[in-house]
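The complex is shown incomplete by one protein chain, all other protein chains being positioned as in the whole.
After this line comes chain A, so read on.
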Amino acid sequence: MIEVKNIKKGFGERTVLNGVSVTMQAGKCNLIIGASGSGKTVFMKCMVGLLIPDEGEICYNDKDFNKLNTEEKKEIRQQIGMLFQGSALFDSLTVEQNVMFPLNMFTKDTYAKKLKRVNEVLERVKLKDVNKKFPAELSGGMKKRVGIARAIVLNPKYLFVDEPNSGLDPQTSLVIDKLVKEITTEYDITTVVNTHDMNSVMEIGDHIIFMYQGKKEWEGSNKEIIFNKNERLNEFIFASDFLKDAKDMRMLEQTGKINEDRDMDKLIKGK
């Protein structure tokens, strides 16, 4: 379990995280959402130990990560897999070598055993005949899938995913979202996803944390988010008329009425 206790982080005069506390639900997809500049990436970087918070604690199984010694930190890091926004594949290595890299570094298995495991995870992310290709020869979606394969090859307990859908078309985004969700359930991983894609929120968000100006503004599930009463969250998720209409439709279906400030006649005519 990952528990974040009142973390603060600033850069010079600028405070980016201002006292965020949250518990990531074990074995679930935890989504951090928020507008650009709300502190999502810094929050994730603090959680994985790439940045050290100025104050507060990040606890993995009740142990404060930043108080551990180097060896203990390494142990926890080997339980973490991460998919980066740009996939962060090693350019000079083939897909097979990229996925095999953590195995080469941290196991003493034979080459045949490692290759078997690499093929297993590549198959799991639905990639075939790409073993000998270099990252430059792959599409954005394929790179993300190789990134996921590399992240899960050591059977991690925690999976961090930063902006999984950036630069992808809606259909491929959906494939990646489903893959993240399936892997979370199948491997019983605690997954933390950083996103501002509302489709991901609705598809895979078991537990959603909305960040606003460096603070946790709202927390709940994808079922609760639609009818939430938080003004800032509603401004963020229903930014377009299309999404506002979609919300009204859902509300109409479920309750038979829509919000007082919305025009029901207009909505029905539009329908």
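Here, a contact is a pair of C-beta atoms (placed from the backbone, for glycine too) under 8 Å apart; a residue touches a chain by one contact, two chains touch by 3 or more; residues count from 1.
Here is the rule we go by: contacts and distances are computed from a predicted model.
A chain of the complex is left out here; the name its UniProt entry carries, from "Nitrous oxide reductase family maturation protein NosD", "Outer membrane lipoprotein-sorting protein", "ABC transporter permease" or "TAT-variant-translocated molybdopterin oxidoreductase", is "ABC transporter permease".
One of A:P102, A:G141, A:P164 or A:G214 touches the chain omitted from the figure, and that residue is A:P102. Residue-wise, the contact with the chain that is not shown comes from A:I80, picked out of A:V4, A:I33 or A:I80. Where chain A meets the omitted chain, the residues involved are 48-50, 70, 73-78, 80-82, 84-86, 88-91, 101-102, 104-106, 160.
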